[in-house]
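Removed from the display is one protein chain of the complex; every other protein chain stays in position.
Labels for the chains are A and B, by order of writing; each one numbers its residues from 1.
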Amino acid sequence: MSIHVKGAVLPDGSNRDLFIDNGVFVDAAPAGATVIDASGLLALPGLVDLHTHLREPGFEQSETVLTGSRAAAAGGYTAVFAMANTMPVQDTAGVVEQVQSLGERHGYVTVRPIGAVTAGLAGERLAEIGAMAQSRAQVRVFSDDGHCVHDALLMRRALEYVKTFGGVVAQHAQEPRLTVGAQLNEGALSGELGLVGWPAVAEESIIARDVLLAHHVGARLHVCHISTAGSVEVIRWAKARGVDVTAEVTPHHLLLTEELARGYDARFKVNPPLRRDEDVHALRAALADGTIDIVATDHAPHPLEAKDCAWDEAANGMVGLESALSVVHAAVVESGQLNWSDVARVMSSRPAEIGLLDGYAAPFAVGSPAHLTLYDTAATRTFAVEDLRGKSVNSPYLGRTLPGRVVATLHRGQPTVLEGELVPADVVAAGDRG
Amino acid sequence: MRHLLSTRDLRRDEVVALLDIAEDMADVSGREIKKLPALRGKTVVNLFFEDSTRTRVSFEVAAKRLSADVINFSAKGSSVSKGESLKDTAQTLAAMGADAVVIRHGASGAPRVLADSGWIDAGIVNAGDGTHEHPTQALLDAFTIRKRLHGVASRGRGLDGVAVTIVGDILHSRVARSNVWLLTTLGAHVSLVAPATLLPVDTRHWPVTVGYDLDIAIDSAPDVVMMLRIQSERMNAAFFPNAREYSREWGLGDDRVDRLPAASMVMHPGPMNRGLEISAAAADSVQSTVLEQVANGVSIRMAVLYSLLAGSDS
Partner (left out) sequence: MTARSVLQQADIARALTRISHEILESNRGSSDLVLLGIPTRGVILARRIAGILDSIEPGSGTVGSLDVTMYRDDLAKNPTRAPSPTDIPAGGIDGKTVILVDDVLYSGRTIRAALDALSDLGRPRAVRLAALVDRGHRELPIRADFVGKNLPTSTDERINVRLLETDGEEGVTIQ
């Protein structure tokens, strides 16, 4: 399939046509190329999410590899890293290969499974990291996300052992004893609402320990979803010392604050919790100055009943793939803190680099895989259930006005979204194989 | 009034009006025929996900004195203890035609979720949610204080200038939270006394003063000392070393009661741990309002149910 993308604006502001043939960018229009009119649209490299929960196998009532891939494509993504907390857990070669092949079969996005650090996410002994790294899935990112690898010795061993296979540990930083039963950011509001507090120090103390450990053993560390101003300070300090650490922030921690919990609406319950206004501003500034490397969604689908209940009883998590680009647009582009080249870096090339995913280093360059997102920066929309393309609707943005709209997504040259609508699954699956 | 979820939502004039209605209800409780026809044909459901015989019975008596039909839907032995969700329970009650739901729930905010959900159209009364609020307890405490201070001349008055010290497990106490908002709305000065482990981490925006030393608080001669119950599970979670030390530092023992002015009130929401947060002598002293609080609970709950259900504005 050959495509001529006409009149797009690139992240650097330049204006040029893009030509695609056989899944890669080429330097001239192939004969008979399909024309996509992109005049006035922004062309971004296909987005990469280092932190997605696809829920399959085991929790198919919330999401499957197919539905999550479609949500990702609708949000402008061409690659997602699937977290390990499935059932069975992605802690063996067999499970990660299964997830990988489901992704390949559907073709909406590249699905890269993340391997568990510890067997069964139990935090007691290492999972078969070598087997997963050397499997057909070639796992490079390892995480117990949802659980913190809190045992200091086990974390040290994990950092060292993963280094052996050229991978990285992505830590969910949460000191478990300080967060027993935690429901909401610990502060004035948690005290008033009578919800058990989730103190910032429970995140910051683990990050501080882990950067020192990573430095000591000479390993690379990635910190998931940092949420506090204090975490930003620790990461900044570690980077200044030369620690090989990278950090991510979620779109929701860039836009939303704990105040939303005041009505006990469980759509706003997430782990780590929404924080204070000061934290949101520190996170935005840190993303702008490079202290935080990337934006990752922590897309966490849950069935209706997991949110239609009292706050304490509700599940943690929000869906985020479909809204991420618009939320980043609203939080840091409209404020002038990031330009579109920065967005391309924090949502595509840098997450690919951290996750050791090929094909994203030289976007739009001739010979590079044609991963592409066309985005209408001038659009605004009231975000609604119809904008959600996964299986679950636990979005905190429903009813909120958000800027921008993904018009088209191309994964390896295959359109997965055209004119704002998902391309049918059979078309995508057939195209990808061809 | 559509719902009673939190005392923070209440304006001073609303509170005074409720307390005044409770005065009328208290008069009825003193009569031979303790019944009014005001809520004839209305159905009040007591939905108790947590056991609390005292509060449930108090609401039940209140509803019955107003001639409402009462359905008790308690956790033990019913579907709610078998994992049925709040949503399913609420929809069931809606189908039964409940006009008001009095809810006690272990999760903070559950009454608010019920009120906002659209699952049920009934008026919702928060009868204690998690570690959040217990509005009718605070109302009955305010009523009790006002009645002791002003007697038959209570109607129309607030609690301006009254000094109230609340002592104990503020962090986990829904009674403390509801009282902080309600008593200060009525003009009282509220101070909190507890070990730092049992105070919320950030009370800067609360309209109260906070201290750690009960003796200093006692010697400031407060009008009211309100003791909170210490739950036994706190003792095993490192909030304080043991019962003996807690009792010595923050218990209202005989010597501390003796130092209180004779006109000061000693309050406790019950049930009491005699010998832990309050000595037997303090609990039974003339300063103690414990039994008045129980009696006034019925009057306050009658006033709340009347305000929620009697008019067409509900």
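Some observations on this one:
Assume a contact is a pair of C-beta atoms (placed from the backbone, for glycine too) under 8 Å apart; a residue touches a chain by one contact, two chains touch by 3 or more.
A quick note: this is a predicted structure, and the numbers were derived from the prediction, not measured.
Here the chain not displayed is in touch, across the complete complex, with B.
Take chain B: the residues that touch the chain left off the picture are 1, 17, 20-21, 23-24, 27, 31, 33, 35-38, 66, 155, 306-307, 310-314.
Simple rule for what comes next: only the chains that are shown with their structure count from here on.
Chain A and chain B have centres, each the mean of its CA atoms, that are 46 Å apart. By the touch criterion given at the top, residues 183, 186-188, 190-197, 199, 263-266, 305, 308-313 of chain A touch chain B in their complex. By the touch rule above, chain B contacts chain A in their complex via residues 85-87, 105-110, 112-113, 116-117, 129-133, 171, 174, 177, 200-206.
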